[in-house]
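Structure in structure tokens, see below.
Yeah, one chain of the complex is gone here, protein chain that is, but the others are all in their spots.
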Amino acid sequence: MKSEPSVRETLPEGLTPERLRDMYYFMILTRVCDDRGFALNRQGKIPFAATCQGHEAIQVAAAFALRRGTDWIVPYYRDTCMALSFGVTPREQLMCLFARKGDIFSSGRQFPNHYSVPDRHIASISSIIAAHVTHAVGMALAHKMRKEESVVLTSFGEGSTSEGEWHEALNFAGIHKLPIVFLCENNEYAISVPQSMQMAVKNVADRAVAYGLPGVICDGTDPIASYVTVREAVERARAGGGATLVEAKCYRAMSHTTDDNQLTYRTPDEIEAAKKRDPVPRFEAWLADRGYLDERSAAELKARALAEVNEATDWAELQPLPTPEDLYTHVYAEGPLS
Amino acid sequence: MKSEPSVRETLPEGLTPERLRDMYYFMILTRVCDDRGFALNRQGKIPFAATCQGHEAIQVAAAFALRRGTDWIVPYYRDTCMALSFGVTPREQLMCLFARKGDIFSSGRQFPNHYSVPDRHIASISSIIAAHVTHAVGMALAHKMRKEESVVLTSFGEGSTSEGEWHEALNFAGIHKLPIVFLCENNEYAISVPQSMQMAVKNVADRAVAYGLPGVICDGTDPIASYVTVREAVERARAGGGATLVEAKCYRAMSHTTDDNQLTYRTPDEIEAAKKRDPVPRFEAWLADRGYLDERSAAELKARALAEVNEATDWAELQPLPTPEDLYTHVYAEGPLS
Amino acid sequence: MAVKNLLEAVRETLHDALARDERVFIMGEDVGARGNVFLITKDFLEEFGSDRILDTPLAEASIVGVAIGAAMAGLRPIAEIQFADFIYPAFNQIVGEAAKIRYRSAGGNTCPLVIRTPYGGGVGGALSHSVSIEALFYHVPGLKVLAPSTPADAKGLLNAAIEDDDPVLFLEHKKTYRLIKGEVPSGNHTVPIGKADIARAGRDLSVITYGLMRHFAVQAAEELIKDGIDVEVLDLRSIRPMDRDAILTTATKTRKVLIVHEDNKFGGVGAEISAIIAEEALFELDAPVRRLCGPDVPAMGYSKVYEDAFMPSPERIAAAMRDLAAF
Partner (left out) sequence: MAVKNLLEAVRETLHDALARDERVFIMGEDVGARGNVFLITKDFLEEFGSDRILDTPLAEASIVGVAIGAAMAGLRPIAEIQFADFIYPAFNQIVGEAAKIRYRSAGGNTCPLVIRTPYGGGVGGALSHSVSIEALFYHVPGLKVLAPSTPADAKGLLNAAIEDDDPVLFLEHKKTYRLIKGEVPSGNHTVPIGKADIARAGRDLSVITYGLMRHFAVQAAEELIKDGIDVEVLDLRSIRPMDRDAILTTATKTRKVLIVHEDNKFGGVGAEISAIIAEEALFELDAPVRRLCGPDVPAMGYSKVYEDAFMPSPERIAAAMRDLAAF
């Protein structure tokens, strides 16, 4: 860590040294959870895990830019850090990794990271890319109809913007000036397909004009810049200014999932180079430089994160599996029919 | 008709006085066919007809801007004038109106104006809005793969641009720089839904940037301006410059179809005002002013158009209907199965 | 009770639901100023305002997708697909999403959504405005699929659908809109989902059907009774869930079953009806389980010749009944 004298500066509205440390904590907590998922997979304890490494900054920023208890998120499968920063606990995260009966997102029915915690304002998604974006729009429509203050933030990758449903969602939100933020986490790849084969434009944000929406870009590896950008979009939505398309430039630091092998489509050099963009050590250095975080408290936070995740792992592993009878629950309100 | 001395001027490349008169002829021929469809419907002789009144200029211009025998069109149900200008005969048009067995587009299976004349480079469409746009893209892809000179022009209304498939089509064409022209005939309505409830942008052409395509606008009621605009797009495509989104501003001068009643959603004043934009008399005056057309030849052409359509009507009406057995043809190459 | 046609019954039901429950709203193409292409929502825009009578963009996936989101947020959307032929672009939202939301979230999220759409032929709709879609959806767990045939059932089942806590696909046969009239109970009349209706009681053979064909079957039955052949007609009304008991009861009662639907035969709803009987009542039968259905061609065409050749008619149904009775 650099040893320059610490620089104090005025923080963006809504951020305090306290909250900065919280943001940092959720980033490292996420990193431990993320590594844990891949480790459990290697140990053969779970069949599958996805990563969000490289996306932590924009995700924690998005969660912090929203008003908890009022606003909603409709995240996608890569949003571990957004979820943990929006109220999901490490135990809940590990329960879905272990697909236990007590997994509150889906009772072990969906792949990990398919969050659903209605009472904490996190809506359910499937694995079908972009299908949740129109749902987020419908939720925002309901909030507007009921004259509620709530803003909806929904996220997706840059590849998802190729889906027809994504187009229909943004078009609808633009027409009705809905209180929603469309967050694109542009990590340059859709599994193996690079952005250049996904679209003919340089920025996903360039697509906003087609819907009469502002399109803004931020460095998705910088939590402060990301926070400022998302917050502005959220408050515009809350003030009746309608939707915004936010593009956060980031990078997927690992293979798409434990089922993928990134070396089949990108070079070791590219992967190495990307490591320099890792948001976690960079934010830690930024905080330290400014005296928001000293080595001791950083070490403490890391220890706490590790302890939390260890505890959650041991606990979740011991929780009961679903039973064969559980296959038949929640088909219809009345139970299984026909 | 005004009696000023006639003004000669240089014509856009590809146009001659001869071709101008041909364009005019196809416009009036179309108008007679169009009125005939509605008249036959009122007489109870056919159950359904659609109109293209108000769209004639852009449609004839598009057909003339293409290279017959080389280029392809994938038109939509409103493109009567484009079809007649691209080789469809009045007899063929009346055969589809009467749903006769000999209807070459579909043997009386589809609604009128669902053209399909492969040997004249007109591809088949269904009634499912925007579904044909990806097909046009696939045809352009095939032409590019085979290194052919052909350009594909596909058309649709402004409402069609809301469909997800439309987005996917333009995105694909943009990525692969395909030789295709996307022609939007913006008549301000999708049945009863005005453009303002269809999209949050003023111009459909504004959507082109989302696909890295040029988006250009022309007065779709002016055949010359339309010709120049489409031709430039066609030649850009042929030269390897990729796709263009052309927006032709026009107006649907009548109800959506014989099943619709425009008075439920637009005022008599609006309808009256739009009459001033009728492309046919305006082009006739333009030609006359410049001495390309005198009253006598205009009258001759009108008489010829009426005679052609009368002959086609009488002839088509006498053609045999499909037989019940015809229900079973062309299900699979091998015939009906299972 | 007032006599109404099926279209009026649907219109009245939608109107009363909008007036009764502020969570209810309607979204679809041309449902506003135009009042829907069949005029089902005529004047609703003036009465309920553009917030609750939403003219949507021309985009079916988002019509359903946005409605799903609104349903997840606690509203009771009634989404309209202008013609059943145009529901295909929304297939992902209906089958991949709506049907699985409760299940995938273990009950955390729900999707109380009604999707209304006019289907079927006989009105000159040509290749792309005549399709029957029930067989493309009735296989999907998590969905309910209703196909009422009388104005009273249209009202009763539509009310039940609106009150239901799960997604319901509500199919309205275009030909029944003005052709079929009947008494409609006033007030908030509901018909339980999943219960078939004996349209005509009989002793000699059973016709199991739904939608427009219920009426054609009853018409044919009235012909046959003149020759002393007494046909029972069972109208399923609800295709998923399906009334197994009613199917098995009529099959074992008359011991001869003819299944009739307009949709293509192969893999149609009739296949499941027949399979239920073959599994549960095989030895109660005196004749093979027959199916009279639309032929296995992609669609009925625009020419009336095609339409007539495609659709089962009262005459063809009567002939099939006689045939089976004589077996």
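By written order: A, B and C. Residues from 1 in each chain.
Following the convention adopted for this analysis, contacts are C-beta pairs under 8 Å (C-beta built on N, C-alpha and C of every residue); 3 or more make two chains touch, one makes a residue touch a chain.
What you see is a predicted model; the values in this text were computed from it and never measured.
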item: Neighbouring displayed chains - absent chain, whole complex; value: A, B, C
item: Of A:117, A:190 or A:205, the one touching the omitted chain in the full complex; value: A:190
item: Contacting the left-out chain in the complete assembly, out of C:211, C:268 or C:312; value: C:268
item: Contact partner of the left-out chain, one of A:75, A:108 or A:138; value: A:108
item: From A:23, A:52, A:65 or A:99, residue that would touch the chain that is not displayed; value: A:99
item: Option touching the unshown chain, where C:89, C:118 or C:211 are the choices; value: C:89
item: Contact footprint on subunit B, counting only the chain that is left out; value: 103-107, 109-110, 114, 116-118, 123-124, 126, 128, 131, 133-143, 145, 164-165, 168-169, 171-172, 175, 329-333, 336-338
item: Subunit C, residues in touch with the chain not shown (by the definition above); value: 61, 85, 88-89, 91-92, 95-96, 99-100, 103-104, 127-128, 135-136, 138-142, 240, 242, 264, 266-272, 274-275, 277-280, 282-283, 285, 287-291, 296-299
item: Subunit A, residues in touch with the chain not shown (by the definition above); value: 47-48, 99-101, 106-111, 126-130, 159-160, 162-165, 190-193, 197-199, 259-260, 264-265, 321-324, 326-328, 331, 336-338
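Everything below uses one rule, namely that only the chains that are shown with their structure count from here on.
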item: Distance between chain centroids, defined by C-alpha means - subunit A, subunit B (Å); value: 47
item: Set of subunit A residues in contact with two or more other chains; value: 164-165, 168, 171, 175
item: Overlap residues in subunit C, where contacts from two or more other chains coincide; value: 57, 59, 61-62, 89
